[in-house]
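The full complex has more chains than appear here; those shown keep their coordinates.
Chains here go by letter, A, B and C, matching the order in which they are written, and residues are numbered from 1 within each.
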Amino acid sequence: MPKRIISIIVFPGSNCDRDLAIAIQNHLNVKTQYVWHDNSKIDNYEMIFIPGGFSFGDYLRAGVLATKSPALGEVIRLAKKGVPIIGICNGFQILTECNLLDGTLMNNKNQLFICDKSYLKIENNKSIFSKNLKKSVVQFPIAHAQGNFFASNDSLKELEDNNQIIFRYCSKQGVINEKNNPNGSLNNIAGITNKQKNILGMMPHPERAINKFDDQDGVLFFNGLKELL
Amino acid sequence: MIYRVYINYKKGILDPESEAIKKTISNMGFKSLKNLSKGKFFDIEISEKKNGLKEIEKISKDLLSNPVIENFKIIKK
Amino acid sequence: MKKISQKTIKEHGLSKNEYSLINNILKREPNILELGIFSVMWSEHCSYKSTKKWLKTLPTSGKSVICGPGENAGIIDIGDEDAIVFKMESHNHPSFIEPYQGAATGVGGIMRDIFTMGARPIANLNSLRFGAPKHPKTKNLLSGVVKGIGDYGNCVGIPTVGGECFFHESYNNNILVNAMCVGLVKKNKIFYSTAKGIGNPIIYVGSKTGRDGIHGATMASAEFDDQSESSRPQVQVGDPFMEKLLLESCLELMKEDAIIAIQDMGAAGLTSSSFEMASKGSCGVKLYLDLVPCREENMSPYEMMLSETQERMLMIVKPTKKKLTIDIFRKWGLEAVEIGEITNTGNMEIFFKKNLVGKLPIKPLAESSPEYDRPSKKPKTIKKKGNYKNFSIKDALVKIISSPNHSSKKWIFNQYDRSVMCDTIFSSEESDAAVVRVHNSNKAIAITCDCNPIFCNSNPKLGAAIGVAESWRNLISSGAEPIAITDNLNFGNPEKEEIMYQIKEAIEGIKMACEVLKYPVVSGNVSLYNETNKKSIIPTPVIGGVGLIKKLSHAKGFKMNFGDKIFLVGESLGHLELSELNRICNKNTGKPPPLDLKKELKNGLFIKNFIKKHHSVVSGCHDLSDGGLILALAELVLKNKKGIKVKIPKNVKKIKEWFFCEDQSRYIIIVKNEKELISSAKINEINLQEVAIVDGNSFSIINQFEISVKKLISYNNTWFKRFVQI
């Protein structure tokens, strides 16, 4: 049995690593360890997080340069072994760029960076990442320039048919429509898993919704992962 | 040896940037605009070698382009 | 060696007198490299020659001040061994030339000033001034500047939590982009820029040097450098990714006992950073320019010394820690290079291709830099008579909240990542001051930037003092204890007597207000020559204030709940001159409202103490500024999406004046229960009026009118959306 430590992969330019570590420590009650991108071995892999930020400046395309780091090679290997992996924001972009997740994240429809609150409908409450969320709509902040989810028709159909869509942008009341789609994502998709459902990618930031002065739905998210340990 | 790699969106992909530019152009009063699409290119210089093209192909596929939405084309300059 | 021509001297912005001073210092004529160095060191930007005399009069000390002006940024003590480092800086001209890069590099520059001192930046703010919305350049400038600010701070991962944005035709060709950064450091981990230790290595790290932003005078250097086709002045391009790497690697290195002095390469790059460090430490330096990492080929010593390539740092490290230094930077993918050493000669000696290409005495160059007492004269006030308009209270309110300067700035602030770092309690749309938690603690700091250039234009002294008072008020409203300010003095050409008058008066006004409010100036910046074709901007001394909130429960924003009561604190005298109301009515002349600093202090301390003592009773608080009471109330309705019912007190005679006057030193405070408020106001002899209750879904003034919350929001949102979309 590996030690109970969660790994957070850190790339040059990651900037949500600290916030994520705090959320995990406080609400999942488990230690975290940063893994610098040039390590080709990850010792603690009970669960792996890929944080938000601007890995390698988001140059070329958000997330793509990070996929060439040694640590990502290891993430891919462990992913195939079924290790739970969660990529948030830039982490989601990285996971699509290295094909662990389907689709891609294009520029926001309005061509601007968007920082705002977002409401998310829990579309699949059976997945290991969402089954303990206890709410049907949660609120997490978003902050990204490339969060406009796109996938080919075939991929999209698969995502929908397999219940791989975990979160969709919606109104406070849970209405999913164009008006409540902040960035132009296909079918309001905000978070998906892979087919095996051990990898989650999401644009919104649950780690930014854990403080008393925030809306605290992030606490539910991290608490809900306890079962995985 | 210099290669130029052209990258553009696959057919049918709606590129929000091009859409926005198109709108601005017609707001600017240019009525004859029929279509506009955007792409990027990379000029890559490598040292003279046998399988240079192969390498450029690999880089274009694995790094420079995103196969979900983009095509690439390589020409030798 | 070629002799320096009159033309070259002039192109370097040096006067005849200054040139002979140079000859006296060197006891010979300078060469072109030396001339270039003098010109940047003695530029207005680096030497403050027109303002130094007046800046010296500002109050800069106080019980919380750890470091006042003179370093990269000011530092204040916030208890528990924590200190706050902050400063504001302008990037006006570069942002007009290239709004995206200009604004981005402005943000980058001010953040480097903060982390140079060992502090982790925790908040960015900005104060923006654009020309009239209908001016053809305004829209592009606005979009570029906002995107530039956002992209840079977002990428580095520092929240941009606040700021202001104001349109006025006097900025048509001179926009203002002032960026403020606030950082957090442990008191015993502060780094300064004083060089020490003969033989200690000088280390360069960061971007490679290119020909970016070389002093406009570079053109002149072409006479001396035939292959300088490409040496035309170039725009500085920002690389926020590099900034992030520098930030993290410097902070990591600062944990080791390696750095003796450190300085970012800001304006005048390698020149001013090396001069300042050596001058403060009274030592000399040797620089070997062949070792400077260059991005372009064939760069001349002149170009290397004057380049303003961004994202570069210079530091002096302990010789025994050189390897460690290089290794830490390498881990972050950065190459640190030793480019020189500290000497005891008191001279800067510059070597290139084995030759000594420049030799300058450091102290005299720094210390005998010119200082002017430029003549000043009060400008004549021009009385313009216009076509006055008249509006009902309702129409005036609608007109104001739909106007460019008061319509919702959501389009702007949504481009700024405000939630990264997870410590933002309020960004500036939620409270008069942005409130950012001190990481891992139960306290927070409040930050604001303010200036009312309309007041300053009519009376620079009073206007500037009002700016200081307003920033103080903003901090108070957020539940903070105001501590200190930074300032950014934006003016036209100081060689004009009328402009010099504005500068002197504004500084006097800041001094006056800061002294009474015990609110010292710990850092700042001056930006002069903001004029085009003889048209100057209106005076814009921006004040950036910082305060401490000792307990998170004291932090207040614009929040209100149904059933709450809204009270007005302070006296309303009915001053309408230069008010928002008068301006929409086309009455643009007159005086700013009077400012009684004693009363300001009294009312402010009352609010501060009341919030502290009765924080659970206070839902929110808001200060009154432009637009007066009615706008402050409307803002609460807009932010909370809740209605209020306003009841005009019986003793109010002139209703319009009461609603729209811009008298100073006033607040509105929203309470769940009025008992304590009424009794403490009585004890403290504070003017208090109950004005409204939170109720329903419209903004309604009893016996006057009613506007639904929905409608009010749509008036407020429309202008900006339309403007940026066309």
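Here is the rule we use: a residue touches a chain if its C-beta (ideal position, glycine included) is under 8 Å from a C-beta of that chain, and two chains touch if they have at least 3 such contacts.
Quick caveat: nothing in here was measured; it's all calculated off a predicted structure.
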Query raised in the report: Beyond the single copies shown, what is the real count of each chain in the complex as a whole?
Result: A x1, B x2, C x1
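Note that only the chains that are shown with their structure count from here on.
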Requested in this report: Could you grab the centroid distance between subunit A and subunit C? Build each centroid from C-alpha atoms only and quote it in angstrom.
Outcome: 36
Report task. Could you put a whole-Å number on the gap between the CA centroids of subunit A and subunit B? Result -> 29
Query raised in the report: Using CA atom averages as chain centres, what separation in Å is found between subunit B and subunit C?
Result: 41
Requested in this report: Would you mind listing the residues of subunit A that make contact with two or more other chains?
Outcome: none
**Report entry** subunit C: positions in contact with at least two other chains
**Finding:** none
Report summary line: As the complex stands, subunit C meets subunit A at residues 147, 150-151, 154-157, 239-242, 244-245, 331-333, 413-422, 425, 437, 552, 555
Report summary line: Residue positions on subunit B within touch of subunit A in the complex are 13, 15-17, 20, 63-64, 66, 68-69
**Report entry** subunit C-facing residues of subunit A, complex
**Finding:** 12-13, 15-16, 18-19, 22, 36, 53-54, 56-59, 112-116, 141, 143, 145, 205, 207-208, 210-214
